[in-house]
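Omission of a single protein chain aside, the complex is shown with its protein chains in their original locations.
We call the chains A and B, going by the order they appear; numbering starts again at 1 in every chain.
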Amino acid sequence: MIAYIIRRLLLLPLILFGVTILIFGMLELLGPEKLVSAYIRGPEAEKVAGATQKIIEKYGLDKPLPVKYERWLGNVLKGDLGWSLVGKQPVLSAILSRFPYTLELALWAIIPVVFVGIWLGIISAVHHNKFLDHFLRVFAIIGWSFPDFVFGLFMILIFYTQLGWFPPGYLSFDMERVVTSSQFVNYTKMVTIDSILNLRFDVFLDALRHLIAPVITLAYLWWAYILRITRSSMLEVLRKEYIRTARAKGLSEDVVINKHARRNALIPVATVSGQMIIALLAGTVIIESVFNRPGLGRFVAMAATQLDYMSIIGGALFYSILLVLGNLIVDVSYALIDPRIRLQ
Amino acid sequence: MESKQPLLKVNNLKTYFFTDDGVVKAVDGVNFEVYPGETLGIVGESGCGKSVTSLSILRLLDEKGKIVDGEIIFEGKDLVKLDENKMREIRGNDIAMIFQEPMVALNPVYTVGDQIMEAIILHQKVHKDEARKIAIDMLRKVGIPEPEKRVDEYPHELSGGMRQRAMIAMALSCHPKLLIADEPTTALDVTIQAQILELMKQLQKDLDMAIIMITHDLGVIAEISDRVAVMYAGKMVEYTDVKRLFKNPKHPYTWALLNAIPRLDIEQERLFSIPGVVPDALHFPSGCKFHTRCEFATEKCRNEEPGLIEIEDGHFVACWNIEKLEAAKDRVEVGENK
Partner (left out) sequence: MLRDEIKKNTKKFFKNPTAVLGLFLLVFFIIIALFAPLIAPPKDPNNPYRIPIATWSLEPKPPSPEHPFGVIGQRDIFYGVIWGTRTAFRIGLIVAGISAIIGIIMGSLSGYFGGWIDEVLMRITDIFMSLPFLVAAMVLTTVLGKGLDKVMIAMIVFGWMGTARLIRGNILQVKEEQYVLAAKALGVRDSLIILKHVIPNTIFPVIVQVSMRMGSLVITAAALSFLGLGAEPGYADWGTLLSYSRNWLTQFDKAWFSIVYPGVAMVLFVLAWNLVGDALRDIFDPRLRG
């Protein structure tokens, strides 16, 4: 187990190094002209005439690739990811200031995904081949086939246009004024948490109202996926002999399923949960654009449409670091759930 | 022994499986009784219904299996009619069970101690610390060294023999009156098999419990049983005490089984070399189920099913041609004497 974690930790810098090469490679694909213009769009360009030459020298744009990479990596390690055209600020601060919004959305989505998905999967397996199981299976496969942004558009069409319940956006106009006012303290920059800390429950409810539709949109796909995985893994576990042993002990069906079967059945679910959290974060690129919410996702999408190269490269780097670290955490916690791995 | 009240009495038990391909009559009218403190062996080839019989007693059949007829009287109560809650009070408490493969029969994600304590806490209503003491005690009783340490280990950390001992400790932790052992030694090495059987005999004496030993291995039967039921294709074909069974088998199937044992080497694992194969459970033959493989089969065997009849005190056989078998036995003996 410890050897396994050490191996994973040793691989981590290697993978991150590879990722920087990959991303630098994509930046280089721009070609020299676009590259210069991507760098030059910063505030430096407005200050002096002849800034182009300075930029070229500063970033070594006329130097061979290894030198360019070294300079680029040096800047990245210092936190200098360039100037964001869309954010009108350095890329790193643009990313960091928007990330809490996205994290908040993703965290809210995880709750229904994990609880409802696992719960439905277990129900489906326990009712194997009965009506409820068939119904949930069909639900899962339709859910899995529904493109998230189409689903989001349907949500808006039904719950906003038709019913007027859940408007798109982040906060209603009045509440946005409250949040930006000086009395409102932004502790975490996640409005659902901050509003409670500020004891502004009206803000909280308003934020929730704007969250429900995007959260469901982000979650349903993973509901379906987690349901399917839990179901098949649960079915497999329920056929195991140790389940029969547990029943032979006289344990109630409740204990058999929720203690003996569930823990074993959740092992494969845990392996996809890391993938899921990353996908939820990445999914916000589309969902935030559909629902017109501020956040990293919409920032990256806007940067892409406006050819703000420094921002999308920075965004890609940020997402990949999240993914690599997320996978590491999942692998380690996976080892903690399954004693067979823990002791190897 | 026969004068005592039986602890368990199974009357005309029928357990069918309703599969997509048709109805499988896995157990089709089985009768036997188990007396306190004795060991009943149920022997037969795989698929004969012996395991299904044992699972029926505890009502642990999967969703496709149903007890369609018969009664299972345990201490005066019919287990077939008992509601699920009452049944759970009996499982693990009055009747416990151990299974063939101790690796897959123990939950890999909980410690051995955890799994033993579960039953103790449930049935004896004791506190966790107390249950732990009982569990350690039990592990010591089944001969596991360093039980204080082993109690916190996971199943995969134990060897096969140790796991089966842990399984036995778990089953016996609530002092059941009846232990059902479904091929408990089949997956183990020969030397360990003998140790486990010895252990079971010892514990049976100490705890005064009855055992139903389910096995395909007549060697195990000879070692541990008082009385034996021989099953074939969902039916009991012979039922008597162990001495008479080995000395004077009355059913051609039993006789064939005994002849298939290499005489000098009882420990060998696979024994049978009866001509033909076990019939497909979906399409059992008409008449006597064994007629397709029986050298004495007549027209009557093909058409009419023989009932289990008591041919002498406590010796039941289901066969139309008992005399023919006797004649054959004589021939073999004459042949051997030459």
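Quick note on the criterion: a residue touches a chain if its C-beta (ideal position, glycine included) is under 8 Å from a C-beta of that chain, and two chains touch if they have at least 3 such contacts.
Since the model is a prediction, treat every value here as computed from it, not as a measurement.
Colleague: With touch as defined up top, name the shown chains that contact the chain not shown.
Modeller: A
Colleague: Among A:Val36, A:Leu92, A:Ala279 or A:Val330, which one is in touch with the chain left out?
Modeller: A:Ala279
Colleague: From the list A:Phe154, A:Tyr187 or A:Phe201, pick the residue that touches the absent chain.
Modeller: Hidden-chain contact among the options goes to A:Phe154.
Colleague: Suppose we count only contacts with the excluded chain; which residues of chain A make the list?
Modeller: Residues 11, 14-15, 18-19, 21-23, 26-27, 29-30, 138, 141-142, 144-150, 153-154, 156-157, 160-162, 168, 231-232, 235-236, 278-279, 281-283, 285-286, 289-290, 292, 300-301, 304-305, 307, 309, 312-313, 315-316, 319-320, 323-324 of chain A touch the chain that is not shown.
Quick note on the criterion: only the chains that are shown with their structure count from here on.
Colleague: Could you please state the distance in Å, as a whole number, between where the Cα atoms of chain A are centred and where those of chain B are centred?
Modeller: Roughly 55 Å, centre to centre.
Colleague: Sort out for me which residues of chain A touch chain B in the complex.
Modeller: Spelled out, the residues of chain A in touch with chain B are 128, 240-242, 244-252, 260, 263-264, 337-340, 343.
Colleague: For the complex, give me every residue of chain B touching chain A.
Modeller: Result: residues 58, 60, 63, 88-93, 96-97, 99, 101, 104-110, 115, 118-119, 122-123, 154, 156-157, 167, 170-171 of chain B touch chain A.
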